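A single protein chain has been omitted; all remaining protein chains appear in their positions.
And then subunit A:
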Amino acid sequence: MNKRRPPPDPVAVLRGHRASVMDVCFHPSKPLIFTGAADGELRIWDAVQHRTLSSSWAHSAAHGIICVATNPLIGENKIVSQGRDGTVKCWDIEDGGLSRMPSLTITTNSYHFCKLSLVKKPSTCLTQAGDSSYIDVSAKQLGSTTESKELVDNYDMEARETINAEILDFVNAEGPKYVVVAGEQSSEVEIWDLNTAERLARLPHSCDGSSFNYSSKARGMCMAVQAFLPLQSQGFLNILAGYEDGTMLWWDMRNPGVPLTSVKFHSEPVLSLTVDGPCTGGISGAADDKIVLFTLDHKMGSCLVKKEISLERPGIAGTSIRTDGKIAATAGWDHRVRIYNYRKGNALAILKYHTATCNAVSFSNDCKLMASSSEDTTVALWELYPPQSLT
């Protein structure tokens, strides 16, 4: 223990983008990586061969992509891209590439920096084989407007490899397809239906006529959102939104007028919010010099700091928590990707590869890979603390 291991190098570097790579995400089950660049190019990479599979101009070059996202809930072969041209586009993944035309285009008319969020559904932690006590994902009731769907899956922890696929297949059939995004009024959060391209709600719910007059302008723009479905909310969508002044609001869709709770962990705009697998906690990064690990208690409606990590150099553009909830990663303005033990909050590694600001980090669903995208037009793939069974 005298001399710690030097931090690892990336296992692969994906080059090819001609502009800052704004976002990166993995396909839920296949070895595919999606990246979106600031010049509007959306690339699909083979995560095994590390080659570009396809490239398409998803958004105009002038505006560029700020976010790409996949989610088992919206379907396995779908990908959502958000551009700074005020649109969110949903694409089908066809053989060898994206569909020629987006399957759906939502015009949000929002021109800001906030990345959209798909709904995060509590998955069980990918725990070790011995621990099989926790097998429950109950039915989910989603917002009152759409048909509710009961999703029940019981699965065995030992067959973890296949379970993912099962869930995904299962979810693939149908699911609540929402996208949450900062709205036209940049202080508002809007929820759009991905099937119909209609706006379902706005938060704060100003047209509700409620007596609660929430001064939303004071918080400034919405900078980060995360939608999730906690177990206790009976399928109602919950949304965590971070604002320009550093506050975070937690909304429950059953009461869109008043947020469940409001906390202020950061002194600068919240840039990134991620909720962990069981939706009982998360990590937030901001433009100030700290990272906050927090807990979410739905019953109490409380959001508490679990651990505050202060940084040498400020600015966290992206955060991500691995699906097994063991480690979390942050993408820093200081070109570093930092890895933390998510449970304890201690630093595990400082990854130096990028030569410019890192924009996003993302873990693959099988926990084997992590991808980081940076302004230096590269995407780096890392293998960090691979799950025990694989070693």
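In this text, contacts are C-beta pairs under 8 Å (C-beta built on N, C-alpha and C of every residue); 3 or more make two chains touch, one makes a residue touch a chain; residues count from 1.
In the analysis below, contacts and distances are computed from a predicted model.
Colleague: Which of the following names does UniProt give to the chain that is not shown: "V-type proton ATPase subunit a", "dolichyl-diphosphooligosaccharide--protein glycotransferase", "Telomere length regulation protein conserved domain-containing protein" or "Aminotransferase TAT2"?
Modeller: Missing chain, per its UniProt entry: "Telomere length regulation protein conserved domain-containing protein".
Colleague: Please identify which residue in A:A61, A:M101, A:A218 or A:A347 touches the non-displayed chain.
Modeller: Of all options in A:A61, A:M101, A:A218 or A:A347, contact with the hidden chain holds for A:A347.
Colleague: Which parts of subunit A are in contact with the chain that was left out?
Modeller: Per the touch rule, subunit A residues meeting the hidden chain are 3-8, 127-128, 130-131, 295, 304-313, 326-327, 334-336, 338-339, 341, 343, 346-350, 352, 355, 385, 388, 391.
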